[in-house]
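My structure is below; once you've seen it, I'll send some questions.
Missing here is one protein chain; the remaining ones are kept as they sit in the complex.
Order of writing sets the labels: A and B. Residues in every chain begin at 1.
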Amino acid sequence: MFKAALTFLLFNSIILTSYSQSIDVCKACDVKTLTDAIAKSKPHNKIIIHKGTYYESDITIDKPLHIIGKNNPIIDGENKSYILIVKSDSVTVSGLTIKNPGQSYTKDYAAVLISQSNNFKFENNSLENVFFGYLLEKSHQGIITANKVSSNAVNQSSSGNGIHLWNCSNITISDNEVFNLRDGIYLEFVKESKILNNQSYNNMRYGLHFMFSNNNEYHNNTFKNNGAGVAVMFSKFIKMTGNTFTENWGTASYGLLLKEIYDAEIENNTFKENTIGINVEGSTRINYTKNNFISNGWSVKIAGACYTNNFKQNNFLNNSFDISYNSKMHDNKFNNNYWSSYTGYDLDKNGIGDVPYRPVKLFSYIVNKTPETIVLLRSLFVDIINFSEKVSPVFTPDELEDINPLMSPVLND
Amino acid sequence: MIKIKNLHKKFGKVEVLKGLDLSIHSNTSSGGIVAVLGPNGSGKTTLIKSILGMVIPDKGEIKLQDKNILKKHQYRNNINYLPQIANFPSNLSVKELIKMVKDLRPKPTTDNNLIDLFGLLPFLDKKLGNLSGGTKQKVNILLTFMFDSELIILDEPTTGLDPISLLNLKKIILEEKQKGKTILITSHIMSFVEEMADEIVFLLDGKIYFKGTLVEIKQSTNQKDLEHAIAAILTTTNSKFN
């Protein structure tokens, strides 16, 4: 009798798991927690989490699984520790709201930790009130798409990053929305990854932050109202196209910071209403092509040794200062750009101004030395001294000029 | 009517009025025309302007009908003033100017009679900037006499007038006198003064030197006309100072 019953049960459960390969999690189900579901699952099973709030943390996914949230279930970590820990390849997670991971000065608690895993996909999740959102380490070939990551960062030391990658490669981060964090997206020692169509805004430090990460590209992202838009530091071969950097206002705030960068392409981006459009320090062999600089305080501020930078076919529209240089050293080329403050003429009607444009003004030199003089911006006296400097350059690098300034803006696509 | 006590006025270092006392009484039945005469710089204009409140005296008091007028403005509603030079906002028409002055002084007017009298009808819609000096003076006179006021002050009223208008002006002045008005006139045309004035006030050196009727001034100087009487006064005072 007992044996018969046992056989029946065992038989039944084998039938069940192998038949549907799917485990439902809900308050009224047999399986009431995700942790439990993972324990009961087999590799490549589907776990469906139904509507409800689940108070769990340190949920370790140690086998390939497909976790799907239905009707927006919530996993609440109650500020204790990590919430999801992925330690296996081929994991997908979608449709979950994961909130309140722990917060610590010593441990990088994240809503989702992906560690040494490959071929993952995280889609349509919402990570709320996080310390770190997605924390990826030593993982490769993964996709993080259409997620929303947010927190309520008040200061840099007690907040973490939205999507944080360390020692990763071939990751695609696309269509995410990251806001109110320290760094929106952070990459350190990351290779061959793509960051596409993300919205990163209201972050304390950077919208996007590269450190020691080569051969990456980011396209069509929007960085708005961050401490600074994007910082690219100590990296090579980065491609940046079609991004929008706006309203990054404040002291030492910029749309894009380039520090010790080599061989980068910056194309078709829009820098609008930033205190500094691009801040360049010690960067070499960078091509700036077809970008729009609109109503920035400074379009481009160049400091330190920057060599062979090429500015071509950019539009500089209504910026307070076009280019600022802190030294007389100069090895960069400006050619065929449109400058809205160009006052020259085009007698031969070839669309190119007949006199060169000098984008560095004496006043920008004065403001560099004595910042308070900024209150005299656009005053008649400043116009007069700018004019006299234009006629005979004394303080500004005299060969720094756009020899072929365009008469009308470049139409960028 | 007018009572002035110890009036002082300095312009910079120049003392123009030095304790001037003057009282002009008019018998309300017949009125009176008082001519204020004196050499250039004797303080005629300053005196008139003090009465009008255009010049602010340093010291002294001015009473009109027993009311102190210094630092007030309402009393001017009862004074008609004809300024020496007539110059008006050049982009207003005559009609608008008349309307404006009426607007500023809400009391009954007789402007239509005066327009007829001086033949100003064709000029009513013309801009003041386009009028000749004589016509401007006519407008000036019109603005002065169109109100019914107790005191009328005329500063060189004959300037630039053609003979007919001059006759008309004299007629109006006499009419006003008949109505019992007090009329204060300054003029350099002695014949005009002799013809019109009942009383002469002669200013010299910031004070009243002589005040009396035409007859009295001629008698005291033993001259048969005003012009010579004035000349006599001036030569005697000059010799006194020398």
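Operating definition for what follows: contacts are C-beta pairs under 8 Å (C-beta built on N, C-alpha and C of every residue); 3 or more make two chains touch, one makes a residue touch a chain.
Note that contacts and distances are computed from a predicted model.
Chosen from "ABC transporter permease", "Rieske (2Fe-2S) protein", "DsbA family protein" or "Xanthine dehydrogenase family protein subunit M", the protein name that UniProt gives for the omitted chain reads "ABC transporter permease". In the complete complex, the hidden chain is touched by one of B:Arg76, B:Lys181 or B:Lys218, namely B:Arg76.
Across B:Val55, B:Leu174 or B:Ile189, the single residue that touches the chain missing here is B:Val55.
Checked against the full complex, the one of A:Asn100, A:Asn274 or A:Thr396 touching the unshown chain is A:Asn274.
The residue touching the chain not shown here, chosen from A:Thr53, A:Thr373 or A:Ser388, is A:Thr373.
Residue B:Asn87 is the one among B:Asn6, B:Ser23 or B:Asn87 that touches the chain not shown. Listed for subunit A, the residues touching the missing chain in the whole complex are 249-253, 273-276, 295-298, 317-318, 320-321, 340, 366, 369-384. Contact residues of subunit B toward the unshown chain are 9, 11, 49, 52-56, 73-77, 79, 81, 83, 85-92, 96, 100-101, 103-105, 143.
In the analysis below, only the chains that are shown with their structure count from here on.
Taking each chain's centre as the average of its CA atoms, subunit A and subunit B sit 88 Å apart.
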